[in-house]
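Note that one protein chain is taken out, while the other chains of the complex remain in position.
Presenting chain A:
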Amino acid sequence: MDQVVSLIRDTKEADLDTLKKTLESVLEKIRGNTHGVTNALGQLDPSKHSMGMVYLLYAKSQSRDVDPSFLNNVEFFLANLHGKHTQKAASRFVQVCHIYTEICRDNALYSRGIKALTTGLQRFRPSNDFLTPLHADVLCLCLKAKNYKAGFNLIENKIFDIDPNATGLTPKDMLLYFYYGGMIYIGLKHYQKALGFFETALTVPAFALNAIMVEVYKKYMLVSLLVHGKHTGLPKHAMNIVQKHMKTLCSQYYEFATVFGSGNIDNVDKVKKSFEDNEETFKSDNNLGLARQCMQALAKRNIQKLTATYMTLSLADIAKNAGLNNAAATEKVLLRMIENGEINAVIDQKGGMVSFGEEVQAFDSPQTSVILETRIDQSISLANRLKNIDEDITSSNNYIARQLGVREEAYSDFERGPSSNRGGGIRRMFEYFR
């Protein structure tokens, strides 16, 4: 054991790869020695010996009943780890984190876990553009704790890149991240953003379907009903296999969405029936709440449609058109909508009449310019990002070679001298420049 510790201590940065091999080979031996490992962990400094500590932590996590001190060890490590070194042992590190997350989850140590993992994640990722497997872990704990705010900060940070080698990221981690992330957005009622997350999850490259994707698709359909009032279908670049099979796998959702989206005001009853028919499915999928919100949204959406069609309408007619039970219930819904600024209307209780005003949004407040400015800033930074990517690509070797129609062999032919028969490509290139 001491040997291992001193080996970890003495290894220089350049020799980390050899250290990794050695550690992999002795993993079996140190696993048995729980006590030694705990001792060793105390002697090492995470900012210098990250690689070694990852293996020791892993060994500790594999023992039969995990020592309570494991949590403290992991937290200490997460708070101080050295990003680059840890990335070299990414897959082991991620396994440690998953186990840590499981323990936190099962023992309801949510906020403790969220805090530790978030710090660790920030130190571990190459830059804040990257997705790591820890993201999903954090979000899982946030959902369990119903602490959506904590997760919100994490998912608001846009993911642009992945690096499976440095972060040990698997497609499953990615799906889970976008699934959990979408659920947090739903919890915070940011449906538009949730829809975007689910969409991303469904466009992850896939040669097979997995259960996460199916669950994502179910929620995707319901949320798109909330946002767009109909099922908009997947983006074109979603994988074929997803497009093909989801219809059959989520047929009940599909049926509900079709009825819901058919757009006629008089089909409220059909939607209700479809909702009742599929209620069991929604319930068993834990989507009942979401489906209920769809039903509420339907009434609201219908009322909004009415405001565009009518100037005055009796409460009874609104109730009929929006699929609400009676005038009293309608009045309640209307009141709430007026309070939230969703519609502009005045209720005349004496005559039972409602007069709808024109839409409220006039785009003349300072808020409008704030909205526009943030969009413009975002667009500019995105444009810069695109420019950088474009420059990277146009200056990459592969791209230039392709552009000129020259294969690598042509280069080697060229080095061998013009007598070679196979140098046609490169010669053509020279003629081209002449």
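The definition used in the following text is that contacts are C-beta pairs under 8 Å (C-beta built on N, C-alpha and C of every residue); 3 or more make two chains touch, one makes a residue touch a chain; residues count from 1.
By definition in this document, contacts and distances are computed from a predicted model.
Per UniProt, the protein behind the absent chain is "COP9 signalosome complex subunit 1"; the candidates were "Centromere protein S", "Signal peptidase complex subunit 3", "ADP-ribosylation factor-like protein 3" or "COP9 signalosome complex subunit 1".
Screening A:Thr200, A:Ser274, A:Asn287 or A:Thr330 against the full complex identifies A:Thr200 as the residue touching the chain left out.
Among A:Asn107, A:Thr309 or A:Asn326, only A:Thr309 touches the chain that is left out of the view. For chain A, the residues touching the chain absent from view are 158-164, 169, 171-172, 175, 196, 199-200, 203-210, 213, 237, 265, 305, 308-314, 317, 351, 353, 355-356, 359, 361-363, 368, 371-372, 375-376, 378-379, 382, 385-386, 389.
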